[in-house]
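Yeah, one chain of the complex is gone here, protein chain that is, but the others are all in their spots.
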Amino acid sequence: MNGGQDLGGTDGHGPVQPEPNEPVFHAEWEKRAFAITLAMGMPGGWNIDMSRFARENRPPGEYLAMSYYQIWFAALEHMTKERGLVADDEIAAGRSLRPPKPVKRVLSPADVAETLHRGGPTERETNTKAIFKPGDAVRAKNINPPTHTRLPRYVRGRIGTIERVIGCHVFPDSNAQGAGENPQWLYTVRFDSRELWGDDGDPSVAVSIDAWEPYLVPA
Amino acid sequence: MNGAADMGGMHGFGPVVPEQNEPVFHADWEKSAFALNMVTGVARLWNLDAFRFKRECIPPAQYLNLSYYGLWTVALEQMMLEYGIATPEELAAGHAIAPVKKAARMVTAADMTTMVRCGSPYNRPAPAPARFKVGDQVRAKNMHPKTHTRLPRYARGHTGNIVRVVGCHVFPDSNASNAGENPHWLYTVRFDGRELWGADSDPTVRVCIEAWEPYLEPL
Partner (left out) sequence: MAHDHDHHHDHDHGSELSEMQLRTRALETILLEKGYIDPAAIDVLIETYEKKIGPRNGAQVVAKAWVDPIFRKWLFEDGTAAIATLDFGGRSGNHLVALENTPSVHNMVVCTLCSCYPWAVLGLPPLWYKSAPYRSRTVADPRSVLRDFGLELPKDTEIRVWDSTAELRYMVVPMRPPGTDGWSKEKLAELVTRDSMIGTGLAKQPRDLK
């Protein structure tokens, strides 16, 4: 979606402000929000693309005014409610008010290391061939889905070069909507800065994104 | 600049919510904000384009969470500081602090009546013949100035047709930076919805913008 999260190329946000000796978490609640989100992946039955969309999918003013883990927490609340795992009255009461829904699996402490180690590989088998090869000129499509996509606005309609054929990977635009993994060929596409930003672009800069085949057409 | 004001095509703001029997102003302070802005315009303290740019420069997280007249008020305060009309101490105190810099001339009720009746036209004598004519196909440039522009992001790089030659008007991109009125030919350019939003979008939609000649290139 063209939401508050699609920040590439926007102005007015001010300087980057690194914090010296920044702690991993700034408050106890941030640790909990982080860990519970990860732990709920299994019982929640959502995939990472759904999580990302749940974070993006709010008024842009909210997105930009909320802290990072406030956004994570809001998405967690939304996804657990959406799946009927918790209800508004329980949240208000701060405790469970009715029996749990059965879930596939719960993350045990013994599983954590192995689960993290396994991660979430997204490469899939395919019978199809990649349409593009390194060196091909491609144009990023001008798509504007209100649903999840990983094609940022700043590249749409712009011409780039295939730098690398990565492999066949789960397609987030599908996966986030629960429409299946629908794996597609994934490429690294490189754009000259002046192609992206016009005559004022810095000629010494190039930007690449990783783009799935449905985002691209031959240029 | 690619600030928060450039909202065309963004998602997540929710439904349009018309207010039944909406008053012209929702609070007394809004009336003041409105009137003060009109007065400062007539007093020629700054130009309208500079004031628009000042609003746009409000950091997006703040911009999107301010009400309409809240934006005017914040921008007004910043203009007063920038143009030396008031000091930070005076704004904090809420009154002028000696030594008071007097205006050359006070804006009167008669001035305001004249302003409302006559407005402030933006057409100027043409420095050169118009480059384009009705029917011409043009492309909106892919430009990303850090300063004020009236070419929205959603139009940049897209092809449309000249449907009207409006005249020669003050050029906001110049005027907002106090670099002079620098008038240019102004056109109404019409774009197909699908050109702007992609092949999947509504084929019955057309969008027109007013675009100054420096925004456009011939096809």
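Order as written gives the chain letters A and B; numbering starts at 1 within each chain.
Assume contacts are C-beta pairs under 8 Å (C-beta built on N, C-alpha and C of every residue); 3 or more make two chains touch, one makes a residue touch a chain.
Given the structure is predicted, the values throughout are model-derived calculations rather than measurements.
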Which of the displayed chains are touched by the chain that has been omitted? A, B
Which of these, A:Met66, A:Ala130 or A:Val165, touches the one chain of the complex that we don't see? A:Met66
Chain not shown: contacting residue from B:Met10, B:Ala33, B:Ala61 or B:Ala176: B:Ala61
List every residue of subunit A that touches the chain not included in the displayed model. 5-11, 13-19, 22, 24-29, 31-36, 38-40, 43-44, 52, 55-56, 62, 64-70, 73, 76-77, 80, 85-86, 90-91, 93-96, 99-101, 103, 106-109, 111-113, 115-123, 150-152, 154, 166, 169-170, 172, 186, 188, 193, 196-197, 201-202, 204-212
At which residues does subunit B meet the chain that is not included here? 60-61, 65, 144
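By our rule, only the chains that are shown with their structure count from here on.
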Length of the line joining the C-alpha centres of subunit A and subunit B, rounded to whole Å: 34
Would you tell me which residues of subunit A are touching subunit B in their complex? 1-4, 9-14, 56-61, 63-65, 141-144, 146, 153, 157-158, 196-201
Can you check the complex and tell me which residues of subunit B touch subunit A? 1-4, 9-14, 56-61, 63-65, 141-146, 153, 157-158, 196-198, 200-201
